[in-house]
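Right, one structure below, let's go through it.
Yeah, one chain of the complex is gone here, protein chain that is, but the others are all in their spots.
Letters A, B and C mark the chains as written, and numbering starts fresh at 1 in each.
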Amino acid sequence: METQRRTDIGPPDFRNFLPPIVKANYGKWKYHEIVKPGVMVHVGESGDKLFTVRAASPRLLGTKRIRKFAELADRYCGGYLRFTSRHNVEFLLTDESNIDPLIADLATLGHPVGGIGPAISNIVHTQGWVHCHSAATDASGVVKAVMDDLHEYFDGTKPIPGKLRIALACCLNMCGAVHCSDIAILGVHRRPPRVQKGLNKTCEIPNVIAACPTGAIRPASADGVPTVEIDEESCMFCANCFSVCPALPLADPLNDGISIWVGGKVSNARHEPMFSKLAVPFIDNDPPRWPEVVRNVRNIVEVWAEGARPHERMGEFIERIGWPKFFELTGIEFTKQHIDDYRYAGLSYKRSTQLRH
Amino acid sequence: METQRRTDIGPPDFRNFLPPIVKANYGKWKYHEIVKPGVMVHVGESGDKLFTVRAASPRLLGTKRIRKFAELADRYCGGYLRFTSRHNVEFLLTDESNIDPLIADLATLGHPVGGIGPAISNIVHTQGWVHCHSAATDASGVVKAVMDDLHEYFDGTKPIPGKLRIALACCLNMCGAVHCSDIAILGVHRRPPRVQKGLNKTCEIPNVIAACPTGAIRPASADGVPTVEIDEESCMFCANCFSVCPALPLADPLNDGISIWVGGKVSNARHEPMFSKLAVPFIDNDPPRWPEVVRNVRNIVEVWAEGARPHERMGEFIERIGWPKFFELTGIEFTKQHIDDYRYAGLSYKRSTQLRH
Amino acid sequence: MADKDSNGTPMLDDLEEGPWPSFVTQIKEMAAEGKEQCGQLLHMLERSYRDKVGHWKHGGIVGVRGYGGGVIGRYNDLQDEYPAIAHFHTVRVNHPSGWFYTSDALRTVCDIWDEHGSGLTNMHGATGDLVLLGTTSDQLEPVFAALTEHDFDLGGSGSDMRTPSACVGPARCEWACYDTLDLCHDITMTFQDEIHRPAFPYKFKIKCSGCPNDCVASIARADMSIIGTWRDEIRIDQDEVRAYAESGMDIERDVCRRCPTGCCDWTGKEFVVDDSNCVKCMHCINAMPKALRPGTDTGATILLGAKAPIVQGAQLSSVIVPFMKMEPPYEELKDLTTRIWDFWGEHGKNRERVGELIQRVGLGNFLEAVGVEPRPEMVAHPRDNPYVFYEEYYEEEEEEEEEEGAEPQSAAST
Partner (left out) sequence: MADKDSNGTPMLDDLEEGPWPSFVTQIKEMAAEGKEQCGQLLHMLERSYRDKVGHWKHGGIVGVRGYGGGVIGRYNDLQDEYPAIAHFHTVRVNHPSGWFYTSDALRTVCDIWDEHGSGLTNMHGATGDLVLLGTTSDQLEPVFAALTEHDFDLGGSGSDMRTPSACVGPARCEWACYDTLDLCHDITMTFQDEIHRPAFPYKFKIKCSGCPNDCVASIARADMSIIGTWRDEIRIDQDEVRAYAESGMDIERDVCRRCPTGCCDWTGKEFVVDDSNCVKCMHCINAMPKALRPGTDTGATILLGAKAPIVQGAQLSSVIVPFMKMEPPYEELKDLTTRIWDFWGEHGKNRERVGELIQRVGLGNFLEAVGVEPRPEMVAHPRDNPYVFYEEYYEEEEEEEEEEGAEPQSAAST
């Protein structure tokens, strides 16, 4: 038996999963055009045409739905499909006449088509209460509520100036890599960890102390047993201590919630990549639909859609009009929390007189 | 007697020193024009004309020369003159016909006229070996050598695209505020402080230890007497310890010298103010004329004068062409020393793919 | 509604409404298939919605024999109430480069997961893995056996090399400056041991984007970002440029004025690029895909260090090799990678990412250690503070004799 156990074989070779037209035109594509919302065509130097239909996905998929996707792929494109880096599903067609029937079937199945070109695509997100122990909010539920509200920006009903990327992470670990998104939704804790009894049994106290960037954790002892104590004044709720020690939970119904960030980008197009900056410091968790989060995101999207120039990403737009104007247009209040006070804080102060008055 | 001792009277009221034409047009100037190198006219709403003749000064002046300036002022402009924030002397004339005779007299006295408009003005500088204990190089001597070489850029013989500001400081205290100059000449130590015997008598050991930003200073004792020892590996020669403790001199003939910095600016015109960045890490002290420093400064000036657009300051020019191009054009070698490794180092790394190849 | 309330998850039921596909529906579908775990997951999640707090505990170390990564252990804190998801571990399956599948391949995975797990997945995880969401410890070996039997293998987790990912690249993109899919597959195969057996100070991620548009967000999310670019001229089809102009595009305003270096011009007849000042940002090409294409002397820029903010603050990757040709067997890249791992392995602290290590020791020292020459392309600008370290200084003859010190006297820099 043992001898038969296969390990370190790696993933299947992608070449076995490429449609013939891709094999034929591999590396020889000439240009692409957007045919209509959610549909684009790539034309090869050979003249071959590959049509891509991009459909929305909740990312959390049951095998039943995946089998449905497989069925559709068999029916319309020889069984070839792929998923995108933003978790949409893409069907790769050669027969143009299959596009509309496919879109119709997808609609019945509940998957709108869109997200290509100047549009809001799927929200990159994370586990939340569905599967993670570290979450300060849910992921899938917030995403569903926000995209229900913004779907017209996905399916092309409402045209916008350029790409707008939204991401969500349910804690500061930022598995959704929200630190570079046009709009980022971030779950945050706001209460210091509560030290659990028997911490010393589960955790290495020196590691725990070392884990804290602000030195808020000190060794202590509770009736003879070694443990730690938290200097609550210097805790900024990063949860790094919890990552290394289960006995320091931060999750707390009254103090957990969501913050909203804006103006990040990843691409090198025009402006170099940028981090997202704080827009709304805190909104209470309000399941199932987080109405305040939804309202704030829409508000920000609309301000941008209204004012941005073609191709202009959120961060480029804000840099052009200036942050004071951004806060004025969105009606978001500028507070002490918006002013950086971490390591590089000083570099974010305004060190010139170039101001609009 | 005591009662007669005057204190806290402050400086004389500048109003008593203003020429009548200035009093008459105070705050009511309309525009100015550059008449010729070193001469400009300010025209009041009244139509009055005030001519300014700006002459170079070594800044270090003996009373004899100052009396000469006073004489010239009496002869040509009713005794009114001023000095500039870059230490030039300005004569304030109302009678246009006095300009040339004044310039002639100044020439005989050895003071070229210039520095107005797109020009290299006087070098803001410091004490150096003439009067400071902290100097890693001389100030006045280097300034003299550099300006002897660049005087044509001051007196207008060689036109340039915009203002170019040079400053010199003889140690990292930067009294010349060289941190924001188009070209900065900075004296640097490169040998850790040498602990003098009897340090404990002159210095507070805890203060000395606290003064070191890199924690390179440790308490120690030499045959029973408390003193400090220097971890030479973590010393970067800032001399802050010396500022608080005379028993820790850094000055050293073999290791002191000059570094050259570029691209800083102060004005808010066009680009926000910028810090100077390292160009040449180290040049040996080579009195009396520091030929390598002079050569490097001229080289940088010429590269800029050659390539810059109208009004474009050094830093704006370099940002436009890119730092790699700057090093290529000047032939200055890019080394490990150019890469920041202090507190905010990470923020100076190139975090995009926007590169010229 | 009535029947919805009856199943006791009114809040989640509400999330089935609306145009966007619902994850709740997905869980319910699988519950309806008879997956008890999914029913209980649904109810525990509803409870989280009421309590406003998660009910998962810190995961213990679980996995498959011989591997140190690929499985995320997960247990709930209400074991008695939700026993079917008492363990609910995640299995990270290494996806095929570019996330390409055939319907058969997908069905194979579904069959395996229906047999051994909850039937729930993430297509895909944020790192790129095909995430199988929720199974019990005893099913880990069987699921692994079934997967490998069908040519699938696990991805990374813990302090190992994580599953690399790549943009669609040459398979469907005219802008791919190197073969992202091949490189991604190649390094995944080369570094199987590093992926499966955690031996690093912390995680290490590699992401491959074919051009500076960076469609896998590698500059923000990968310890090593490999981003395609070119050295020669942008290819221009002037007729197509004119066609864009005629179709009403304001080329001067929307293309030229948005060029970061202002190095392109529209004469009204011709689109002119000063390629020596082009920083390969892609904008003009993005705006006129039918008219413009990257050059043909292509390769990639290698950048290091991107990561999330925990705990010193987020980082974007920074340039370590401005331009590298990208051709199989990618030796130059692999050598560099190993040298980086060696230095990191030796000097990295526990849970210190490569980007943090570089900032701690200084880029200059890091370059020396991994044998790369410093170049101005690696910095946005040279240092603006005067705190330069020098490793040695000169001493006068006498001093030397006294101290018997070498001249120049040496002291390692920090």
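As a convention for this text, a residue touches a chain if its C-beta (ideal position, glycine included) is under 8 Å from a C-beta of that chain, and two chains touch if they have at least 3 such contacts.
These numbers come from a predicted model, not from an experiment.
Every visible chain touched by the undisplayed chain in the complete complex is listed here: A, B, C. Listed residues B:V39, B:I103 or B:M147: the one in touch with the omitted chain is B:M147. The residue touching the chain not shown here, chosen from A:H131, A:H179, A:H271 or A:R289, is A:H179.
Considering the full assembly, A:M236 is the residue among A:I9, A:L109, A:I205 or A:M236 that touches the omitted chain.
Across the interface with the omitted chain, chain A contributes residues 172, 174, 179, 186, 188, 190-192, 213-214, 232-234, 236-238, 252, 254-255, 259, 263, 275-279, 281, 320-324, 326-327, 334-343, 345-357. Counting over the whole complex, chain C has residues 309, 313-314, 384-387 touching the chain that is not drawn.
Those residues of chain B that touch the chain absent from the view are 5-14, 16-18, 22, 26-27, 29-33, 42, 50, 52, 56-67, 69-71, 73-74, 79-85, 87, 89, 92, 110-112, 124-126, 128-135, 138, 140-141, 144-145, 147-148, 151, 172-177, 179-180, 207, 211, 213, 238, 240, 243-244, 246, 251-253, 256, 266-273, 275, 285, 287-289, 309-311, 342-344.
Everything that follows uses one rule, which is that only the chains that are shown with their structure count from here on.
Centres computed as Cα averages put chain A at a distance of 49 Å from chain B.
In chain C, the residues touching two or more other chains are 212, 214, 219, 227, 260, 280-281, 316.
In chain A, the positions touching at least two other chains are 268, 272-273, 344.
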